[in-house]
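A protein chain is absent from this complex, but the other protein chains hold their places.
A, B and C are the chain letters, set down in written order, and residue numbers restart from 1 in every chain.
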Amino acid sequence: MTNVTIWNEYRHEQRSEKVASVYPEGIHGAIASFLNEEHTVKTATLDEEEHGLTEVVLNKTDVLIWWGHIAHNEVKDEIVTRVQKRVLEGMGLIILHSGHFSKIFKTLMGTSCDLKWREADEKERLWVVSPSHPIADGIDEYFELEKEEMYGEHFDIPNPDEIVFMSWFQGGEVFRSGCTFHRGNGKIFYFRPGHETFPTYKDKNVQTVIKNAVKWATPTKRAYPTYGNAEPLEPVPGQ
Amino acid sequence: MTNVTIWNEYRHEQRSEKVASVYPEGIHGAIASFLNEEHTVKTATLDEEEHGLTEVVLNKTDVLIWWGHIAHNEVKDEIVTRVQKRVLEGMGLIILHSGHFSKIFKTLMGTSCDLKWREADEKERLWVVSPSHPIADGIDEYFELEKEEMYGEHFDIPNPDEIVFMSWFQGGEVFRSGCTFHRGNGKIFYFRPGHETFPTYKDKNVQTVIKNAVKWATPTKRAYPTYGNAEPLEPVPGQ
Amino acid sequence: MTNVTIWNEYRHEQRSEKVASVYPEGIHGAIASFLNEEHTVKTATLDEEEHGLTEVVLNKTDVLIWWGHIAHNEVKDEIVTRVQKRVLEGMGLIILHSGHFSKIFKTLMGTSCDLKWREADEKERLWVVSPSHPIADGIDEYFELEKEEMYGEHFDIPNPDEIVFMSWFQGGEVFRSGCTFHRGNGKIFYFRPGHETFPTYKDKNVQTVIKNAVKWATPTKRAYPTYGNAEPLEPVPGQ
Partner (left out) sequence: MTNVTIWNEYRHEQRSEKVASVYPEGIHGAIASFLNEEHTVKTATLDEEEHGLTEVVLNKTDVLIWWGHIAHNEVKDEIVTRVQKRVLEGMGLIILHSGHFSKIFKTLMGTSCDLKWREADEKERLWVVSPSHPIADGIDEYFELEKEEMYGEHFDIPNPDEIVFMSWFQGGEVFRSGCTFHRGNGKIFYFRPGHETFPTYKDKNVQTVIKNAVKWATPTKRAYPTYGNAEPLEPVPGQ
């Protein structure tokens, strides 16, 4: 049982009838619905006080899931710094789809996180390239999403620690669509699918991947390492 | 022939007689002296206009070497952003010693870059763990520095792409002391040794490593990838 | 609950009084004693029929632990091939100490797996360098073994997928002492400590690491990928 907080920008759903019809309870609601059984799930959205990510909330969060798109710039820098600090302390972080351009992801990666994209209702096929990875547990050799936004290489991220999925797109591109990163004591998983106009988070395979990622990203129980001036453990000349 | 810019904070040398006696021409001068023969070398320091890192200077720089310590916070954020942009465009970056805590390194890593440290005139022994790496070319199985500051694990960096050197310290610690990272189109090398009170940059092995790193970090001639909205290369339903 | 098979060469214990006094029930018995509570544990030794590693035994094994030293060459090639096949199918493999020179480890690594060594009753200090790794769960920043055999770099292995521990040795060497590798569907962990003349496997930290590694190496439930001639999933000219 992990304490999961699902953060959603929650703007598309309130502004677009099309998106609202796909996700009437918001993308955060759709994700919560399949994590609820196994985990303690809370949600938070951009327009709440402190974007719903107070110190109290974050300190109780084991894994934070992030969906954002059109309002990345409205996320306050101090909240970004607070989330970064918690990731370095051990909190897991799952970045979904257009969250690649969120301040928190760019801050943790150190790169532009830019990519190619196209909205053309095209097919995506996600291939498993790390067959023993726990995030791929229960997934066949590949799975398909009939209609998705395309994201294509080059994806400007640091070399991932592990590439779990690689995507094929109908229009001719490939993409590293499931990537893990370790930062400080925290584990990060970037997962590509999830454009707001498609019912991607209702897809069973997508749900399996996110469930697996929550387990994988749950922090271990080690203390945070100590830093700074250190006494010698063996005799040295200067002390 | 690579265009190298050596950036030095250049404060210790002006304030401490001890440091000035070790590096009368500044740490930047000491490093320039062994890169001069092979490369076009310029230097830049904190107290120059724009810290000596104008757009013009950076655009002509293939590899930037960075030494800083007590005045990291005086480096202006806009210059940090400018350097980061150039690294993502392809400029090589070599971060030396206490530069682990520079704004530019922390920005590119996304972590605290913290570590353990101790000034106790103790011995460091650097072991080669990537024997085929070009940065280790010409280096024996290990080399020693009789007196150095200790840096110990945990070193809070992302997993390096390659670990070239691992250090043993007399007082009981180990450290990943030669690490490569790729960010955007640029190559980054972190190299641990170089405390200002020791003549480390006059050590022949240290000089060999920095010379090798300059060659390794020199950018290739590819164009920067293009990002953003992309036309399909194959027929898709939506276009 | 994982099906663990502990394989031990089991020669030192029968030939040396010193070793027998440290491990009266064999190294396999000592390891079984702390894995028994959580897992279904069996043991197998070199002098059993098929070295105790029949098809039936291996097919029921989720994680195989391996300790060998003076009789690597007596392990039959067909058994090595059988174990390799099972690892590629998903069986976890934990190689301990002098198992670095076992046929199975060298076969899976493709390198000499050679290293430096010394028996001098010296101190080893293992530092955690991957603080979020599940194999380091519950371990402090470092732990010490008062007397161990030294293993030193260069350790001739492929770059590990993750380096969990790095060792400091009193005599001046460092070593990548906890390394993960993925091969096919299987996960491999190499863990350095465990010389036969020291009670290393009775150390609480060593036991924690091995317990964690068993959990980490337990296979997921994916089917083995299919290989060979593949029908196209999309229209192609030639078919």
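Just so it is clear, contacts are C-beta pairs under 8 Å (C-beta built on N, C-alpha and C of every residue); 3 or more make two chains touch, one makes a residue touch a chain.
Here the structure is a predicted model, which means the values were calculated and not measured.
Asker: If I consider the whole complex, including the chain that's not displayed, which of A:F34, A:F101 or A:W127 touches that chain?
Answerer: Selected residue, touching the omitted chain: A:W127.
Asker: For the chain left out of this view, which of C:E38, C:E55 or C:E119 touches it?
Answerer: Residue touching the chain left out of view: C:E119.
Asker: Which of these, C:I6, C:M109 or C:C179, touches the one chain of the complex that we don't see?
Answerer: C:M109
Asker: In the whole complex, what residues of subunit A lie against the chain that is missing from view?
Answerer: Counting only subunit A, the missing chain is touched by 125, 127-131, 141, 152-155, 159, 162-163, 166-169, 172-174, 176.
Asker: Mind listing the subunit B residues that contact the chain we can't see here?
Answerer: Where subunit B meets the chain not shown: residues 90, 125, 128, 130-134, 136-141, 161-162, 170, 182, 184-187, 219-226, 233-234.
Asker: If you put the missing chain back, which residues of subunit C would it touch?
Answerer: Per the touch rule, subunit C residues meeting the hidden chain are 84, 88, 107-112, 114-122, 147, 150, 152, 154, 156, 158-159, 161, 170-173, 181-184, 225-239.
One rule holds for everything that comes next: only the chains that are shown with their structure count from here on.
Asker: Farthest chain from subunit C, comparing Cα centres?
Answerer: Centre of mass proxy via C-alpha means gives B as farthest from subunit C.
Asker: Subunit B and subunit C share one sequence, so how far apart are they rotationally when you fit their Cα atoms? Give it in degrees, rounded to a multiple of 5.
Answerer: The best-fit rotation has an angle of 180 degrees.
Asker: Approximately how many whole Å separate the CA-defined centres of subunit A and subunit C?
Answerer: For subunit A versus subunit C, the centre distance works out to 33 Å.
Asker: Starting from the mean Cα coordinates of subunit B and subunit C, work out the distance between those two points in Å.
Answerer: From the centre of subunit B to the centre of subunit C is 36 Å.
Asker: Check each residue of subunit C and list the ones that touch at least two other chains.
Answerer: Expected reply: 125, 128, 130-131, 141, 162.
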